[in-house]
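First the structure, then my questions, so here it is.
The complex appears here without one of its protein chains, the remainder shown in place.
Order as written gives the chain letters A and B; numbering starts at 1 within each chain.
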Amino acid sequence: MSSAIVFQAAQATPFMTRVRSQKPLIHCITNQVVQNFTANILLAIGASPAMVIAREEVQSFVTVANSLLINIGTVYQATSESMLLAAQQARESNVPWVLDPVAVGTVLPFRTRIAHELLAFRPDVIRANAAEILTLAGEQSSAKGTDSQDSTEAALDSALRLAEQYQTIVAVTGETDYITDGKTIYAIKGGDVALTRVTGTGCSLSAMVAALIAGAEDKLLATATACYMMKKAAELANKQFGLGTFAVSLLDQLSLLPANVSQGE
Amino acid sequence: MSSAIVFQAAQATPFMTRVRSQKPLIHCITNQVVQNFTANILLAIGASPAMVIAREEVQSFVTVANSLLINIGTVYQATSESMLLAAQQARESNVPWVLDPVAVGTVLPFRTRIAHELLAFRPDVIRANAAEILTLAGEQSSAKGTDSQDSTEAALDSALRLAEQYQTIVAVTGETDYITDGKTIYAIKGGDVALTRVTGTGCSLSAMVAALIAGAEDKLLATATACYMMKKAAELANKQFGLGTFAVSLLDQLSLLPANVSQGE
Partner (left out) sequence: MSSAIVFQAAQATPFMTRVRSQKPLIHCITNQVVQNFTANILLAIGASPAMVIAREEVQSFVTVANSLLINIGTVYQATSESMLLAAQQARESNVPWVLDPVAVGTVLPFRTRIAHELLAFRPDVIRANAAEILTLAGEQSSAKGTDSQDSTEAALDSALRLAEQYQTIVAVTGETDYITDGKTIYAIKGGDVALTRVTGTGCSLSAMVAALIAGAEDKLLATATACYMMKKAAELANKQFGLGTFAVSLLDQLSLLPANVSQGE
């Protein structure tokens, strides 16, 4: 296994700037819990979100989008059909797409099967926590809900294997984020534990990945940039008053990137 | 074409006050992304929101509501049926209703067809951006997602024609809002560009229109009042820290109307 390269803040700047200038249109088929937060986070970083979910609409819409996000957090039969149609169309039309396989595992075989069917349309990036990556790679994980009990280090081998098997990028995020294409590995420390106590930060990170890879030549660095942005915004966000203020301040800080970072470093 | 009349703040006050005293019940069938924000905005201005969406329930509920909002942002087959049933019942029971035809256009023929079917039940108000109004009027627009690239001036002719054709009020909103019944045109400038960077501000404005027209004799002025309220709240809202704080402060300012306006003028 190659050793991880520490991602540098300077590598993120051109990608952050490009999103603001290009305002990519991000087609989101995501879970009901986080649709509002995801849209606001995409707007904050300069992208243009659009939640289009009807099976009659997803195929034509994905062809005009700059990238696609599929998140199976609250998947059910009807939405799974829209997801599969959209993923297939994205692959056929060379629209980059991101899979967030929320809560796959032995307790939830329905979504785990959907996730594997989606993998057949080869996402450009899989963004997940350690437990989900272990599950997709066929390993044991200790998770029950959406929170991972496993460290990202424990999932790194699985991430590398998944990346090779599906010729994709895998971002396994947690206390340290690892982003790999199966060969190079970027590592990003930092962030804040408060991120785990606001719903949708992981889901929104996957949406940010979709925004960053839209039109990017180096999708590995683009994915790492999204991870870096979330960690950095969490570090800069106000943690003085409680979780409500933190969530609002996280959005504030994302909306100020990259200006607030360059000032601080 | 008649020239536009500049809407005056003083015209808004009685309508704002009346919503607070009458607390109208607003039946909302809106998109999944903005349901929470919409409900909070309606509560902030003094109305009582109720999201009732089952096809088994919409008809009986609309008859006890003071007005109805239909927003097709995340429409799919099942919800389109609820929307059509509700719109038909609203027309039959003389319950005023507002149509927000989110993202209609050539890329999305499914919802565009639904929007035209809804128009047959003659909404009291259509609240939309320029691209959507151009589409409904059969003109070309440059939009792909939910953001309009067209100016409201470019859509004013279409708005007038739509208003005449469907004997309705059209509010086409953007940098300048135009509100017309096909004869009189009110214009409202102001607001803030930050409104375009928080999801659901347009959708929530449509809900505010539904609240303002409930029981109002002059629905044109009532609609203009809703547009004025959103622009004014955006002007008063805190724009110092970023988009998270702005969205919270927008709700704050809406919840203080009209007291915060009369103080400031």
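Rule of thumb we're sticking to: a contact is a pair of C-beta atoms (placed from the backbone, for glycine too) under 8 Å apart; a residue touches a chain by one contact, two chains touch by 3 or more.
Keep in mind that this is a model prediction, so the values were computed, not measured.
Asker: Determine which one of A:S3, A:S21 or A:Q77 touches the chain that has been left out.
Answerer: A:Q77
Asker: Would you indicate which residue among A:L69, A:M83 or A:L108 is in contact with the undisplayed chain?
Answerer: Once the missing chain is taken into account, the touching residue is A:L108.
Asker: Of the residues B:Q11, B:Q88 or B:S255, which one touches the chain left out of the display?
Answerer: Checking the options B:Q11, B:Q88 or B:S255, the one contacting the hidden chain is B:S255.
Asker: Please give every residue of subunit B in contact with the chain that is not shown.
Answerer: Contacting residues on subunit B, toward the hidden partner: 25, 32, 35-36, 39-40, 43-44, 48-57, 60-61, 64-65, 78, 82, 247-256.
Asker: Tell me, which residues in subunit A touch the chain that this view leaves out?
Answerer: Output for subunit A: 31-34, 36-37, 73-78, 103, 107-111, 144-147, 197-200, 241-245, 247-248.
Going forward, only the chains that are shown with their structure count from here on.
Asker: Nearest whole angstrom, what separates the Cα centre of subunit A from the Cα centre of subunit B?
Answerer: 33
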